[in-house]
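Removed from the display is one protein chain of the complex; every other protein chain stays in position.
Coming up: chain A.
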Amino acid sequence: MNEFVFSDIHIGLEQSFEATVSADKLDKFLEISGDNNPLHINSEYARHKNFPDRVVYGLLTSTFYSTLVGVYLPGKYAILHSIDIKFLKPVFINDQLKIVGIVSYINEAYKQIEVKAYISNQAGVKVSKANIKIGLIDE
């Protein structure tokens, strides 16, 4: 886990990691959220709607933004203030995802940083992007 403190942070600081979404994670998300929309749990229905297979929940993929903040940028001393997410393309089971965050603004007075983040797939296509506001509680 990274332990960036406020004074370490600068505009352009970038962190990234890779992740995949397994079928098991979809099942667990269904259990947690209760979202049983057939697009996420029924392959046949998804294909009927012109998707190659069932679509990963947008908010399941977005849990990686939580990991980006809490583990990588800034890591240990983060407290999440807000995330504004846009879903650009569907994600499918076992897609190879890369999660990237870059510091875009620093508010000195209240120790809040803004991170522009995105998730791309194995084809390099952005599947979502996010503006994230994070407080630093290092001192």
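Going forward, contacts are C-beta pairs under 8 Å (C-beta built on N, C-alpha and C of every residue); 3 or more make two chains touch, one makes a residue touch a chain; residues count from 1.
Methods note: contacts and distances are computed from a predicted model.
Engineer: Can you work out the missing subunit's protein name as recorded in UniProt? Choose among "propane 2-monooxygenase", "Assimilatory nitrate reductase electron transfer subunit", "ABC transporter" or "Acyl carrier protein".
Structural biologist: Answer from the UniProt record of the missing subunit chain: "Acyl carrier protein".
Engineer: Hey, which of A:Ser43, A:Asn107 or A:Gln122 is the one touching the hidden chain?
Structural biologist: Result: among the candidates, A:Asn107 touches the missing chain.
Engineer: Which parts of chain A are in contact with the chain that was left out?
Structural biologist: 81-82, 105, 107-110, 112, 114, 133
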